[in-house]
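All protein chains but one are shown in place.
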Amino acid sequence: MARLCAVAGIGQTQYSARRDDVSIAGLLREAATRALEDAGMDWPDIEAVVVGKAPDMFEGVMMPELYLADALGCSGKPMLRVHTAGSVGGSTAIVAASLVQAGIHERVLTVSFEKQSESNAMWALTVKTPLQASVVAGAGGYFAPLVRAYMNRSGAPDDTGIRVALKDRRNALKNPYAHLRDPNMSFDTIASSPMLWDPIRLHEACPSSDGACALVLTSERSVRKTKYAPAWIHATSMRSEPTQFAGQEKVNPQSGRDCAKDVYKKAGISDPRKQIDMAEIYVPFSWFEPMWMENLGFAPVGEGWKMTYEGATALDGDMPVNCSGGVLSSNPIGASGMIRFAEAAMQVRGQAGEHQVDGARIALGHAYGGGSQFFSMWIVGSAKP
Amino acid sequence: MRDVAIVSFASAPNRRTDLRNEVEILMPVVQEAVARSGIARPFDFTCSGSSDFLQGTPFAFVIALDAAGAWPPIAESHVEMDGAWALYEAWVKIQAGQAETALVYAFGKSSPGDLPEVLATQLDPYLVAPLWPDSVSLAALQARAWLEKTGNSERDLAAIAVRSRRDAKANPNATLSGDFEIAKLLAEPYVAAPLRAHDCSPSCDGAVAVVLAAGDRARGVCKRPAWIRGIDHRIEPHALGMRDLTVSSSTRIAGEKAGVGNGAVDLAELHAPFTHQEAILREALGLGAGVAVNPSGGALTANPMMAAGLARIGEAASRIWDGSARRAIAHATSGPCLQQNLVCVLEGE
Partner (left out) sequence: MSEIVSEEGGILTAPHVLEYPYRRSVGPVLGRFFTELRAGRIVGLRTQQGRVLAPPQEYDPETGAATGSDFVEIGPGGVVTTWSWVVRPRAKQPLDRPFAWALVKLDGADTAMLHAVDAGDLSRMRTGMRVRPRWRAERVGHIHDIECFEPEPQATADNGLGGERQRAGELAMAEEAQKPVTNIKTPMRLEYRYSAGIATSRFLHGIAQGKILGQRCPSCSKVYVPPRGSCPRCAVATEEEVELSDKGTITTYAIVRVPSESIDVPLPFASVHVLLDGADLPMFSVVQECPLDQIRMGMRVQAVWVPREQLGPTLQSIRYFKPIDEPDVPAEKLQETV
């Protein structure tokens, strides 16, 4: 029943620790304008706008989409604001896609962003509230024990995380938008970088970035002829589970497994590792690559690390992962999920430049958030589903 | 367009201060809405609305999942907006054929903070927010512009408050209700001239839940489903100095797109946190004198931030279910001085 939806335009900003040259609106606008140009469109062509970002306290603006309405040409138009924690960039793209799939709009602009330099990203993630019944030391402090549990269960070699980080940082050198682009990054640099949340080292963790990502999503008949053919959305899925409960599987969460199963089923995929040509997945700490390889069904449980070790997830491997450099190289939190979705679409459009996977026709975009409890995914293809 | 109906609605009591946490307030409301819907979990889609700033702690919606029933994992999303927009997202999912049933909820605790001051953080972060204009003062600017343009008086505004509080006597969840005299209200001091306390909605804590179902699923569980015949939302420029504050152009467009004018309207639940805004909204939607406005008492008697718009939709649907209305309008607003508005047209069969 749902109509086809195309990713007709993609725009990203330069990612960096501090985009001191623009306002918040200017940051979004940079990505949005590029997405419109890529789609061969202008502001009046857009019927509705969907904005996504993580906690408002990063920038200290409550519901900033209200202020951003002008910058996004929204006067007299519908505007939605999505927030699903770290997965928000992905969820936002999915909400925008459903406006087209439902036949409500022809051309929708969706933008997600974070301007973390307005404050210190740590603050909003670890607001100290009184009367707390629990003690957690920020995102790293939350995820590090889960990484340790994975290492313990899988018996993965200790340097797996270093290898993931090295791969992603090298991929980032091929992505002009990436935040961290250090040509001298080596295995030893990463291995000898300080432990922040042991077992997670500094260079195995994502940076804090300013940035925005935008997509123009259209119906089949509204696609315009531009340099790159559109990517077609084959399937989308979202799954959530509660933060913490008795008997919960935190290392390999069921919400992630269910989400993957659902998106594959909708896209007609029975053997993901064979049928999917590349994946952009949300890896804020390097060890999450092997963890998500298992969660996504690319590897049997306990063997995700082998994919990293054998080079399967490298740009020239059989299942390239995070060819853009991933979240490990650029992390404007609210946008990070949409960047994954966008990079997946760029690959099947043949638009990824130096980090293009040869002949990529089917790609997975993945995002997660909260305490590994919110998942959003899409499968895009170069051909119509 | 698929037939989608509201089949169930529940609300927490809107107390000025509810010391329970958000999950404790929300859980019984969700359970009540689910039980009344006659639809067994899991719902095909769940969507919620809330804001982190109200009590100054990020990720309130994450914890709220505890109340939603999210195990086994559910298809779920959240808007940092009033729950009316969460309902819109759920309606879109059903339109896209991706769901047949949906649970929508919203919650907000305003009591921990100074709400009018907290809302100043919604404003342009460079030119306006640093001055910290409170939301009541900004509404008062709009009220004066409207009074001076239309020639209406503060007495006319007080009459809206008196009617709302009287109607709220039949609403057990209202924050305030009762019989009041216009003259006595007008003798009270200004809060922000030209607005007095009775012109402003009381700040309160609350939660609301609604269940949506498509076509035969709705007919199967509800004798007289409240069908969504049209729903649309629009936003206006943010800066107050760029807008004509005496009209609500975004409400007018949303109303036209939702098809308000396609038939006679029996009643309207308008999300007007200030008396003059009810009048502005009435005009924007072209509602005549015969339309019963806010029979629940409206936001002037219970305005749970982030949930009050969704509550309007639930209240309007309730009047369809009980047969007291055949065609009803529900409206939700967000942002300073009615910047963003949603209009929903509901009909019984």
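Each chain carries a letter (A and B) given by its place in the written order, and its residues are counted from 1.
Please note the rule applied: a contact is a pair of C-beta atoms (placed from the backbone, for glycine too) under 8 Å apart; a residue touches a chain by one contact, two chains touch by 3 or more.
Just so it is clear, the structure is predicted and the values come from calculations on it, not from any experiment.
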> Which residue from B:Leu138, B:Leu185 or B:Ala330 sits in contact with the chain not drawn here?
Replying inline: B:Leu138
>> Can you say which of A:Gly141, A:Pro157, A:Gly302 or A:Gly317 touches the chain missing from this structure?
In response: A:Gly141
>> Touch as defined at the start, partner being the missing chain; which of B:Ala70, B:Ala213 or B:Ala226 qualifies?
In response: B:Ala70
>> Please output the residues of subunit B touching the missing chain, sorted low to high.
In response: 19-24, 27-28, 30-31, 41, 53, 55-57, 63, 65-71, 109, 111-114, 117-118, 121, 125-134, 137-145, 148, 189-195, 237-242, 245
>> Please output the residues of subunit A touching the missing chain, sorted low to high.
In response: 18-26, 29, 43-44, 57, 59-60, 69-75, 117-119, 122-123, 126-138, 140-141, 144-149, 152-153, 194-200, 242-251
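Assume only the chains that are shown with their structure count from here on.
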>> Quick check: how many Å separate the C-alpha centres of subunit A and subunit B?
In response: 33
> What residues on subunit B touch subunit A, complex-wise?
Replying inline: 46, 51-53, 56-59, 61-63, 65-66, 70-81, 85, 88-89, 92-93, 95-98, 118-119, 121-126, 129, 232-239, 242, 249-250, 253, 334-336, 339-340
> For subunit A, which residues count as touching subunit B in their complex?
Replying inline: 1-2, 23-24, 55-57, 59-70, 74-85, 91, 94-95, 98-99, 101-104, 124-125, 127, 129, 237-243, 245, 254-255, 258-259, 370-371, 373-374
